[in-house]
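The other protein chains are all here in position, but one chain of the complex has been omitted.
Chains: A, B and C, in written order; residue numbering restarts at 1 for each.
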């Protein structure tokens, strides 16, 4: 435990605690404190995104890699936004289908715009952008 | 506080606690315990829905009430599922637009099926089903 | 069909059309056009919310009505925001649990703030705000 940990007491109705303990055991948590810390961090991340701070976007797109121009087009878009695109991963799902995961950094508005350009490409079958935190202030 | 409350201690990194305290003050929570209890209940409700227990559905639909047959059609569907439809509320948004909120009880699968029938009606412009708990076991 | 309907042609891969036709039949849609119009409206509603136009919020809260002060507190909050709160519906779920659905109108930021005040009240077990369109421009 780091020196900056603060302890405090809280109360929970008995039955709710029983249910929560069963819930966190099923999920594999080591203890109640850790599970509650995760719930708290989730609430803070949701707030970060609402108030439009700099966050991360995890975009995944599903596409047919046999359409050669598409791969070039996607690479081109990513380079045009290289200052915001941190990394990408390519997974070969089967003969034709690829999954690409792209990590983008910026304000929610900018991330959405960059993601939209890729999602709109012909040949991109499906995809979804998920906004998350860049981890700062969540210790 | 009811007699069944259980107290326990937990620890949080100092900076995270600062952020959380600011967060719950902005949201209007009276104290940390109450805010954490709400996070715990939310996690439990999400689990209830995943494992397909009996839950509630809050469906809202937007439609044009001037299409008289539509209103009759929606009423008909609701009556055909009357054993699962608990209540509904009708709001007149403007000359043509109505919002109807319908509360449905049952398994997630059954609730989705009932909601789909209404959402699919011609004239229903938009709508969304939100699954939630029936409140049992959340004290 | 109203006079303002515009027809246009579109193409779909054969297998995708088969899957989509099965999908919309299962959901109860009368025809493909109507199902596609619903998908289009959904995309537009999501955009409205992103760009912070005036929208509607459908808030539901679960609480224990036996806590008399809570009911008063919730009524008080609703009156304090009466110019944005359009309507509310109260459902008695069992001896202790109530579901209240409240329809709020305004910008997403304002709606969230109003909802947060109610969600944060002690005794409100769970709830969720869902943002939607006010129906304008979705014909």
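Heads up, the rule we're going with is that contacts are C-beta pairs under 8 Å (C-beta built on N, C-alpha and C of every residue); 3 or more make two chains touch, one makes a residue touch a chain.
As the structure is a computational prediction, the values presented were derived from the model and not from experiment.
Of the listed residues A:21, A:38 or A:53, the one in contact with the hidden chain in the full complex is A:38. Within the entire complex, the positions of subunit A that touch the omitted partner chain are 24, 26-30, 34-35, 38, 41-42, 45, 56, 58, 60, 62-64, 86-89, 91, 93-94, 96-99, 101, 103, 116-117, 119-122, 124-128, 130, 132-136, 138-139.
Listed by residue number, the positions of subunit C touching the unshown chain are 1-2, 4-17, 19-20, 23, 32-33, 36-37, 39-44, 47, 137-139.
Here is the rule we use: only the chains that are shown with their structure count from here on.
Averaging Cα coordinates per chain places subunit A and subunit B 25 Å apart. Centre-to-centre, using mean CA coordinates, subunit B is 10 Å away from subunit C. Touching two or more other chains at once are residues 41-42, 138-139 of subunit B.
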